[in-house]
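Dropping a structure here in C-alpha cells format, bear with me for questions.
A protein chain is absent from this complex, but the other protein chains hold their places.
For subunit A:
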Amino acid sequence: MPLDTSTYSLALLRVDGRRWNELRRLHAQIRTQAAADGSSYLEMGHTKVMCVLTGPAEQNQSQRRGQTSGGGGSARDTASINVNVMIAGFSSVDRKKRGRNDKRTQELEITIAKTFSSIVHTHLFPHSSISISLHVLSSDGSLLAALLNAATLALIDAGIPMSDYIAACTAGSTSSHSASDDSADPLLDLNTQEEQELPYLTVATLGSSDRIAVLNCESRLQVSRLEGMLVVGVDGCKQVKQILDRVIREKGVQMIREGAVDRSDTMVMDLDE
C-alpha cells in the first residue's frame, strides 16, 4: 500500500480532497423496509449500511435463556437488545470470507448492544427483545460509527423510547506514532485508506452533549494526542447529530404531508419551512 496520505502536508488536502475538519457526504434514509418495525439506510462516504429492526417483541426460547443485561436492573425486568452484524463478502476491496464466530464482528455486536442498552429505556419493555440486524453493503472506513448511526435511526423509526441520539464518527491524526511530530493535524471522518495508515479512534456521543458513550482506538498513538483527537471527534459527532436529526424531521414532515400520520395540535413544527 503506497503512502498516499503523506502528501497531506503539501496542500493540506486529504486523499479525497477534503480539509481536516470535513465530514464525508452523509446520506441517510429511514423507513426503507416496509416489513420491519424500524429500518434505516445510511451512507458515510462509501461506507453503506442498512439496518433492520424488529421489536420490542416477545423473546424466543434461546434469548430467554441466554440473556445478558447491559447493566443495571435485573435482566428479566428489561428488554434485551440483540445485535447481529453481517458484513457482506463484496463489501470491501478484497473479498474476505468471515466466519460466524469472527471475534472482530462479535466485538462490534457487543459494543452496539451495550451502547443501546444504556440509552434505550429498556425498563419499559420487560420480558421482550429488540433485535437489530445490521448489513454492511460497502465498507470504506468508520464502520463502527456508521453502524451506530444507522442503528440510532432505526430505533427512532421504530418509535422505541430512548434518552437521546447516539451520534458517532471517527477522528484521526496525520502524525505517525512518534512524539516529535508537532505539526500533525487532527483529521475527521477517515476512510479506509487513511485508517490503514494513520492512528484513529471512533467516538460516539450522547446527542449533542460532550458525554462519550463509545470510545474505541486500535492503533498506536501518543497519549498527548488523545485530547486533540477527542475534541475533533466530539465536534464531528455534533455535526453528525444535526444531520441525523434533519433526516428524521424531514421524514416526519413528509409523512404528515402525505397523510400517513395525523397532525396533532401540540405539534409545533412548522411544515412550511
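We adopt the following convention: a contact is a pair of C-beta atoms (placed from the backbone, for glycine too) under 8 Å apart; a residue touches a chain by one contact, two chains touch by 3 or more; residues count from 1.
The rule we apply is simple: contacts and distances are computed from a predicted model.
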item	value
From "AP complex subunit beta", "VPS9 domain-containing protein", "RNA-splicing ligase RtcB homolog" or "Exosome complex component RRP45", the hidden chain's UniProt protein name	"Exosome complex component RRP45"
Of A:Arg18, A:Lys114 or A:His127, the one touching the omitted chain in the full complex	A:Lys114
Contact set of subunit A toward the excluded chain (per top definition)	65-68, 70-72, 74-75, 101, 103-104, 106-107, 110-118, 177, 179, 201, 205-206, 209-218, 220-224, 226-227, 230-231, 234
